[in-house]
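Apart from one protein chain that is not included, each protein chain of the complex appears where it belongs.
Up next is chain A:
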Amino acid sequence: MSERPIRVLVAKPGLDGHDRGAKVIAQALRDAGMEVIYTGLRQTPEQIVEAALQEDVQVVGLSILSGAHMHLFPAVVEGLRAQGADDILVVGGGIIPDEDIPLLKEAGIAEIFGPGTPTTEIIRFIREEVAKRAQKEEGKQ
């Protein structure tokens, strides 16, 4: 097992400029010992995929409040798959209506964290999922 810290890309897809949540989570993940890269605003799914590959992250966290998540979240997962990077864990947050959550999960977003979620819960989820994926990889080798 490597001691490498978990690397996370926090990204704001679309035109929405509200990044309070993204920044708070980025800082919380960093304080929890992860390496965090924040893309800044107005990223296209293509740009996010490219940044994720370049930065060699294990996790991509997407945040959106404008209601464009159904267009933009699945596009990121598809982009990663197309690059053979489907081992990257993708999670999302923001204002996401309940009925959209199963559809997003089907599209490959591992979890959606709604308003009021404690950062500790997000940290725990990421740690567990990354560990699970690492075990799977070891099993394969």
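What we mean here is this: contacts are C-beta pairs under 8 Å (C-beta built on N, C-alpha and C of every residue); 3 or more make two chains touch, one makes a residue touch a chain; residues count from 1.
One rule holds in what follows: contacts and distances are computed from a predicted model.
Engineer: According to its UniProt record, what is the protein name of the omitted chain, chosen from "ABC transporter permease", "Ferredoxin reductase", "methylmalonyl-CoA mutase" or "Dihydroorotate dehydrogenase"?
Structural biologist: "methylmalonyl-CoA mutase"
Engineer: Out of A:Gln54, A:Gln83 or A:Thr120, which touches the unshown chain?
Structural biologist: Among A:Gln54, A:Gln83 or A:Thr120, only A:Thr120 touches the chain that is not shown.
Engineer: With the full complex in mind, choose from A:Ala68, A:Ala85 or A:Ala134 the residue touching the hidden chain.
Structural biologist: Spelled out, the listed residue whose C-beta touches the missing chain is A:Ala68.
Engineer: Contacts of chain A with the missing chain: which residues?
Structural biologist: Listed in rising order, the touching residues are 14-20, 23-24, 26-28, 38-42, 44, 66-72, 95, 97-98, 114-116, 118-120.
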